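All protein chains of the complex are present and in place, except for one that has been dropped.
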Amino acid sequence: MVKSTITFGPQHPVFPEPIQFILKVVDEKVVLAEPQIGYVHRGIEKAFELNDPKDNIFLAERICGICPAPHTTAYVRGVESLMGIEAPPRAKYIRTIMNELNRIHSHILWAGLLGDAIGFESYFMQTWNYREKVLDAIEKISGHRVTYAMNAIGGVRRDMTNEQLRGLEKTMDYVESSLENIEDVMKDYTIKKRTQGIGILTEEEARRDGAVGPTARASGISQDLRTSGYDAYGDLKFEPVVVNNCDSYGRFAVRWQELKQSIDLIRQCIVKMPSGEILTKSNNPMNGEAISRVEAPRGELFYYIKGNGSKKLERVKVRTPTFANIIPTVTMLSKGCQVADVSVIVLSMDPCISCTER
Amino acid sequence: MNFQPSILFSILLSIAAPFIGMLILGFDRKITARMQNRVGPPILQPFYDVVKLFGKSELMVKKAQILFALMFVGTLLLSTVLLCFGGDLLVIFFLISTGMIFYTLGAYSVKSGFSFIGGNRELYQMLAYEPIFMLTVFSVGLITKSFRVDQIFGLEVPLVAIIPLPLVSMMIVFLIKMQKSPFDISTAHTEIISGPMIEYSGGYLALLKIAHWYEIFLVIGIMSLFFVVPGNPVLTVVSMAAAGLAIYFVSIIIDNVTARVHWNTMLRLSAAIGITLIVVNVAIVYIVAYIAGGA
Amino acid sequence: MDGESAKITAIALTTLAPLLAGLLCYIAPGRKSRNVLISAGIVSAMAGSVLLFLLLRGSPGHTIRIELGSVAIPGLGAISANEIITIAEITLAAAFIYLAARIKAFYALALSIAQLGAMIWYEFSYAPAHGSEHAVRILIDYWSGTMCLIVSIIGSLIVIYAVKYMEGQHSQNRFFAYFVGFLGAMNAAVFCDSLAAFLLFWEITTLASYMLIKHEQNTESLQNAKRAFQLNVIGGAGISAAIIVLGIACNISSLGEIAALEGAIAPALMLGVILLCFGAIVKSAQVPFQSWLLGAMVAPTPVSALLHSSTMVKLGIYLIIRLSPAFSHFPAVGYMLALIGGFSFVSTAIIAISQNNAKKVLAYSTIGNLGLIIMLAGIHTSLAISAAIILTIFHAISKALLFMGVGVVQHEMHTRDIEDTEGMIAKRPLIATIILMGIVTMIIPPFGVFVGKYMAIQASVAAPWMMILLAVGSAATVVYYVKWFGRLISTDREMERKPEHMSTLFSTPLAALLAGAIGLSFVIVQVVAWFVDPAVASMGYDVVLQAISVEVVTPSGYISSIAIGASMAAVLLAGLMIKLDDSKKTRPYSCGIEFPGELGGMYMHGYAGEDKVNKYVNFAGIALIMIFVAIGIIAMAVGKVM
Partner (left out) sequence: MGIVEKSRLKSPWILHYDCSSCNGCDIEILACLTPYYDIERFGILSKGNPKHSDVLLVTGGVNHRNKTVLKNLYDQMPAPKVVIAIGACGSTGGIFHNCYNILGGADKIVPVDVYVPGCPPRPEAIIDGVVKALDKLKHLQNGTWKEPETGPIVVETAVGAKPAPAAKYANAAPAPTLNSQPTNKEA
């Protein structure tokens, strides 16, 4: 067998971030995929220890520019539990709205990237066009499109007016109808050809390798942290989206249905939105250890925070969903695929390297 | 009536050929953009791209690349001139495929991963489209009883009336040549960046782009030969242009509603659809001729 | 020297001289004397072939017909040439039986015994009773003359090359005995009109090829030689059967008579032609008999070059083209033959994609090209035969060049693997360039093989369904040659301009063949005028290929190799003028890091691999051959020509 070595990354147009796979290929068949890391490592966990815990919100937000809401939520929830306080109900609802908006924008973004990766350019264009509306909604609520720092320790930074809520409702209507417009893509022959049976991860393997988020849910594992009822999720009605395809198409389908689920959740939040304060102020010392788990768009996000009573935190440890999904991805790749499928498989777990390497 | 294009016309056409290809590409980008709710670049964008590339300095790995790029453009130019002067369709076809061989070799000549895979994919594409292209040219020859382009103008009815199905098969060739999905596998931007062209830069990349213009002119030119209206030069020009545009519009729509497929899917599709359609059509022509002859 | 004796001299120079030189090589005492003998053999073959061709141009009707009557041998009285041939044939058959028994080739043994019995019965009981003639007829027309030129000149160049290649190897005497003798036997077979004589030389080439294939004497080569022997015996048996069928049922004993027949045709003649074609298919290693030629790759490379380019396999082609005029009486046979050839062309082209052994790629390519030629012969229009002849000539040159180039690589780098020759252009530019040029002359216009393919497509208008095979096959051919080319030139730095030493005995034949491949392609108009058209005419076809100034004009198109070649050369020269200084050089792109530098070729094992495809290919091949032979038998049974 004559093998070629192809370096997929660090700079590659299909991945906006420097993920690197060293592939051994025979013809176009990948026989070995070796992930390489370190291109985005910054040392954020150390920086958490250097800054003021309040400023750390901005740092946590910049662990990942795609899902700042779950990161800050997880961080502030951890710090809140260290301080022994809880955010007021309205703040929790606003957090939930931001988290779900974040999920919508992230999933649409992902769908577009998948379209781009498999050469379906018009799909990429349409989805990202709709995504702009979501970003606009986020901007109207928070003041910024991407890194909006909505969360604060003890609540949220900004309140939502009724006008904003009505605007958000309209945006949701728009996004829902737009998504219906392009729903037929799921039935497209070429899309199915490129995603069905590609990157198979059976339920057994998903459990063994510890897959999280949509990757796990597409393998038939009903695992969604939101069912634990943190923030406002306890008041809302929803079921985790689970499909049994176990392939890239399944992951596509899970995210597609989650988009609708998120729209529904936001509507529920708007209806049930309580009135009251948005911030619990507290100067309690941060002492002890706290674990905080949040369902990010990519899966379970885990923060471990340790305080020693001083002004600064002693240790912040972040385990991101992508980190948990790396081994499942290597499992998928090692089953043999084509060079063309590498990007589809890697994208199907929605990698976020800047999260993972911090 | 045998319509003989004048020499002046042929000369003008062969000079205009790359620009026609360029305009086709320019409109393509514009129309694609409009279909994607975008404004899109100016029509002359491919021209600006190429001129800009000529103004850049070159960074090449080795000289062989330059030779192959030149040979690529050279053969396609030769083939364009032959087409414009009504030469032998088979020679034109072979020169196009020779051009593609040089292009592939240009990719292979550098020891670079993506360039190599691009070269491989170019070969897969060749395996997919060459039989179709060759059979189409052959079926034209079968109907015309000659492979000379000028003989097509002497037919009694347009070719499309007799052999429409090869035209459908040629869509596969056209999509491959236009580097459009579902068959843009060799230059797949998001898989192998730009495949065979990856190690070229500056003026030599511009040469490849110009060769691409020629290629598009050639393929669309050969496809529009099916629409020659015998004995009526004006109608011929109109119908050829209209047909060219229609073919091209269909290709843009296909591009916008499909994802890129794997090379093996492409091979299967081209064998199952491309070759079969031509064979069926030629069989029908023969059966009809047999029945007509028998009766 | 009058005309007649000059002709005899020329024939003797091309046939007897190499045979004799070969025999003497066996007992040559040393290297020097052997080399003298070899030189004498090849010089006489070359001179004789050229002389013969010149004589041919001067002969009435552009044919030389000689009847060898009886020879007076002191003490024995007059012996007819036919008797000599018969005796030689029986001796050879006995040798075959001995050989088959010794190597335990039982099929071959049984076939040889049956063949011997049948031939003895036919020659001694049947033929005399029916007053068959005693003369051995020799017929040399332009087709034989062209073949003789190919065999003598290209074969001789390969012999020169072999002298260097075999230096220092064991049992060279025996090797060169068969090697040089091969040329004589091949020429003789080409000249023979009488079927019996033709069979004799046919079997001699079988024997010689067996001896050459097993030269290395290791298990693999013995095994492959045995396979080659067994299969070729089947082919020989086909020819013998044809002789008997034709002799008994049609009273025909020569090739010329078959081709020239007119009027009502007996079904037996059709069967006879089918059996002859069957023999030729085996000799030309068409599917499903391709395994002997592939196995023959174990032999030293000069042997492969000889068997593949100018001799042995070309004998099958020669025979089929010679018989092709007869197909007009029973087109079904022709088209079936075309199908077998076309199928071989497609299947070997596809399998060749999966091969990384250079010699095997070339072997498959040979089978494919022979298939193409057989397909054209099966189509049997004038244009098809012209294309077949052009392909025969240029394929021989290019294939010899490629084999010898690969041989040099093996001789000096000890590898046949295409992967090992990656980037050879930088390490050994000279030999790499020769292989590259060989590939270029095989696939790229305006070189001869391309012109042949161009005409083949036009010729297939007469049998449109063949075109599907042709289209797929030629696309696959381009694929495997281009990727090989790509492997040779794949480097990340410029060529080193260091002097590269190559023996004169290597470089001379290579240079001659390269010059021939390029030169003849540029003067293809003259090639058509001098060789192709007369050869086609001498076989009784109308001449449709016109050579007008710089263009070769076919009935439905025209091609000007000079114009295409000149424009390409101009572009190439312009390209060579461009300078690329070091400041404009960079490293290959590899996503921002240094490229690890490991590349392996593209082989499509899952789709074209031998293990995947062979069973289907062989099955289809066997089915086709069975149908082919069945056509003849059914025709006999029904009593009607198809």
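Labels A, B and C are assigned to the chains in the order they are written; within every chain, residues are numbered from 1.
Following the convention adopted for this analysis, contacts are C-beta pairs under 8 Å (C-beta built on N, C-alpha and C of every residue); 3 or more make two chains touch, one makes a residue touch a chain.
Just so it is clear, the structure is predicted and the values come from calculations on it, not from any experiment.
Contacts of the undisplayed chain with the visible chains, over the whole complex, involve A, B, C. Contact with the undisplayed chain is limited, among A:44, A:150, A:168 or A:265, to A:44. Screening A:59, A:137, A:241 or A:286 against the full complex identifies A:59 as the residue touching the chain left out. Residue A:129 is the one among A:129, A:196, A:257 or A:287 that touches the chain missing from this view. Taking the complete complex into account, residues 586-587, 589, 592-594 of subunit C touch the chain not shown. Although one chain is not drawn, its touching partners on subunit A can still be listed: residues 10-13, 16-18, 38-44, 46-47, 50, 58-59, 62-66, 68, 109, 112, 124-126, 128-129, 131-132, 144-147, 352, 354, 357. Within the complete assembly, residues 29, 33, 36-42, 45, 47-49, 51-52, 54-59, 189, 193-194, 197-202, 205 of subunit B touch the chain that is not shown.
Definition applied: only the chains that are shown with their structure count from here on.
The chain occupying the central position, as judged from C-alpha centroids, is B.
The interface carrying the most C-beta pairs in contact is the one between chains B-C. With centres defined as mean CA coordinates, subunit C is found 37 Å away from subunit B. Computed from the mean C-alpha positions, the centre of subunit A lies at a distance of 44 Å from the centre of subunit B. The residues of subunit A that reach two or more other chains are 4-5, 7, 12, 27, listed in rising order.
Counting partner chains per residue, subunit C shows two or more touched chains at residues 590, 595, 597, 599, 602. Residues of subunit A that touch subunit C in their complex: 1-5, 7-12, 20, 22, 26-27, 29.
Across the interface of their complex, subunit A is touched by residues 32, 35-38, 113-114, 116-117, 120-121, 181-182, 184-185, 188-193, 255-263, 265 of subunit B.
Taken in their complex, subunit C has these residues touching subunit B: 422-423, 425, 443-445, 450, 454, 457-458, 460-461, 464, 467-468, 470-472, 474-476, 478-479, 482-483, 485-487, 489-494, 555-559, 564, 567-568, 570-572, 574-576, 578, 580, 584-590, 595, 597, 599, 602, 607.
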